[in-house]
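Taking it in order: structure first as structure tokens, then the write-up.
Removed from the display is one protein chain of the complex; every other protein chain stays in position.
We just call them A and B in the order they show up, numbering each chain from 1.
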Amino acid sequence: MSTRLGELVERLGGQLVGNPDIEVSSIAPLDVANASNITFLSNPKFRTKAAQTAAAALILSPADDEVIGASYPGARIVTANPYAYFARAAQYFEQRKRVRPAPGTHATASVDPTAQIASTAIIGPHVTIEADVVIADGVQIDAGCVIGRGARIGANTRLYPRVVFLDACEIGENGIIYPGAVIGSDGFGLANDGGVWVKIPQTGRVMIGNDVQIGANTTVDRGALVDTVIGDGVKLDNQIQIGHNCRVGDHTAMAGCVGVGGSSIIGKHCTLGGAVGVAGHLTITDNVHITAASNVSRSINEPGHYAGSYPLAKHEDWQKTAAVTRNLDSLRERVRELEKTIKTLTKEEPS
Amino acid sequence: MSTRLGELVERLGGQLVGNPDIEVSSIAPLDVANASNITFLSNPKFRTKAAQTAAAALILSPADDEVIGASYPGARIVTANPYAYFARAAQYFEQRKRVRPAPGTHATASVDPTAQIASTAIIGPHVTIEADVVIADGVQIDAGCVIGRGARIGANTRLYPRVVFLDACEIGENGIIYPGAVIGSDGFGLANDGGVWVKIPQTGRVMIGNDVQIGANTTVDRGALVDTVIGDGVKLDNQIQIGHNCRVGDHTAMAGCVGVGGSSIIGKHCTLGGAVGVAGHLTITDNVHITAASNVSRSINEPGHYAGSYPLAKHEDWQKTAAVTRNLDSLRERVRELEKTIKTLTKEEPS
Partner (left out) sequence: MSTRLGELVERLGGQLVGNPDIEVSSIAPLDVANASNITFLSNPKFRTKAAQTAAAALILSPADDEVIGASYPGARIVTANPYAYFARAAQYFEQRKRVRPAPGTHATASVDPTAQIASTAIIGPHVTIEADVVIADGVQIDAGCVIGRGARIGANTRLYPRVVFLDACEIGENGIIYPGAVIGSDGFGLANDGGVWVKIPQTGRVMIGNDVQIGANTTVDRGALVDTVIGDGVKLDNQIQIGHNCRVGDHTAMAGCVGVGGSSIIGKHCTLGGAVGVAGHLTITDNVHITAASNVSRSINEPGHYAGSYPLAKHEDWQKTAAVTRNLDSLRERVRELEKTIKTLTKEEPS
């Protein structure tokens, strides 16, 4: 199932330098690529390697092309962002190979008669679809998923096996939800009454935009009185927890194990590294980037890179630094005392 | 489906000031409430807003009522804890709206003939119920749940879709377990034998009290030789891990992503913020409150508020503070040296 370079460029753009009739069948890294592969150069430090690759074709930037274009014997696709081009080319090859079940509802699925399911949708084994669900064209719902009453799944979105997507929640087009994710579980809303917790019903929904990706076993809670909102193009990795009433801005990405407390608002184009924690009721502006394992306990109003995690050390060294950390306040006091004494001493000195 | 204020007060208590025949149909926040809503004031700083709300009725405390009661034209319900009253009123409205499937076992469920299932229970699609399970009155087991051999589910408890509740574990009455939670998986018990891990069978159970709430994708491991115990009224948020042999005291609440190591005992009425970690084999006394993202590595014998997390900073500032943190022990040494030198100097000074 090979593809002509000419066809690839027609679909994905870029400037082809070389024979459009050369055929490639997949993508491979610079050093393992062979004559049936296309490869890519996204980091200038690999220019020498790229010039020597055995691939039939090379995706590279104009700047890299100027330096090594002449010395590479194969075909070149010149494009501003070779890494993104690689991603799109890989998608193209992958979609051609993908085995997609035939449209229709598996015999073992349990579907409420009031659900509206597009004829082009695929509903897998042991799926449960409750009343008034709306499933658009090209949707794929894999084995064991449960779609709650009145939920809506937009065109070409795929739910991997065992996703739970609860009542009245919605996701837009071209989304992907990975196995075990739970969308629309109740938020953690409780009132304390003399030491006993009283549950606050969670009557909001989860509203998810287009082109959103939600990782395996990630959970996004429904809102209490308002909706939890996940913007267009948001990418959430595995094991993430998003609390009720949160709003995550368009094209923000979060790595695995992030936790976001309830009612926090995160801007657009942010990135949160793995296991970052965000307390509840905070606002993080657009274009904020937070290093893995940091804890955000105040709002962030200025774009930029933030971090905060205790440095790793040999266990015995950490024990010493932790002991000092525990008494940092007194260490500061001692420095203050020293400063005062020195001030007195230096004043006493004759000039 | 509106309700007379008189009926609400009859059910939930509180002192009604105003016409008991006024009808309300739902709860809304102060600023969006209209004439069909009841609203609530739980924080005195919103008194002005409350006095101006368009809601038909206002829930408030005696203290707030003294200040704004006269200036608010609608009906008032005066109660000691308006926030808890709001929670109960919201529950009341929500229960009236809730669509509950008819009692009975769905045709696609797989139920062992030895299981005892109350006639008022609801067993959803694709549920698996193994031998000797006991399911009490009013229980709702949603799609795709798996209930292991000999487990017991108390009256009016609900298991959301895809909960796994393993062999011999028990939960009391009025509980809620959210989607994807796993109760009674084996604890992480291993003996090391010359570098190779040997599994220790986990023969205890998970015993859960009444009125317990367990969040989506949370895991509670069964005990090794004894049981893991979750007390009455405990509320666990999503993505929490409770290790084997733990005991969590009554009415303790934990926010998302908390991890509790094996054999730790947590007291009553504690709160653990998001992503708090508790090491194994610790004891935490009653009424301990731990701020999000803190790590508990020693037992806590005194009630109170605890915290411990590295402060967030601009990335370049954090790099500097982290570098100093890494060498805190030597910084303390330098301060000690200075103190010694100063002591010598000041002694040498003529009085």
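Please note the rule applied: a contact is a pair of C-beta atoms (placed from the backbone, for glycine too) under 8 Å apart; a residue touches a chain by one contact, two chains touch by 3 or more.
Computed from a predicted structure; not experimentally measured.
Q: Which one touches the absent chain: B:Ser26, B:Gln239 or B:Thr252?
A: Per the contact definition at the top, the residue touching the missing chain is B:Gln239.
Q: In the complete assembly, which of A:Tyr72, A:Phe165, A:Tyr178 or A:Trp197 touches the absent chain?
A: The one listed residue touching the chain not shown is A:Tyr178.
Q: For review purposes, identify every residue of subunit B that touches the missing chain, sorted by number.
A: 108, 110, 126, 128, 131, 144, 146, 149, 162, 164, 166, 180, 182, 185-186, 188-201, 203, 217, 219, 221, 225, 239, 241, 243, 257, 259, 261, 275, 277, 279-280, 290-291, 294-298, 304-311, 313, 317, 320-321, 323-325, 328, 331, 334-335, 338, 341-342, 345, 348
Q: Determine and list the subunit A residues touching the chain excluded from the picture.
A: 27-29, 81, 83-84, 86-88, 90-91, 93-94, 99, 106, 108, 124-126, 142-144, 160-162, 176, 178-180, 213, 215-217, 233, 235, 237-239, 251, 253, 255-257, 269, 273-275, 292-293, 309-316, 318-319, 322, 325-329, 331-332, 335, 338-339, 342, 345-346, 349
To be clear about the criterion, only the chains that are shown with their structure count from here on.
Q: Centroid from C-alpha atoms only, then distance subunit A to subunit B, rounded to Å. What do you get?
A: The separation of the two C-alpha centroids amounts to 27 Å.
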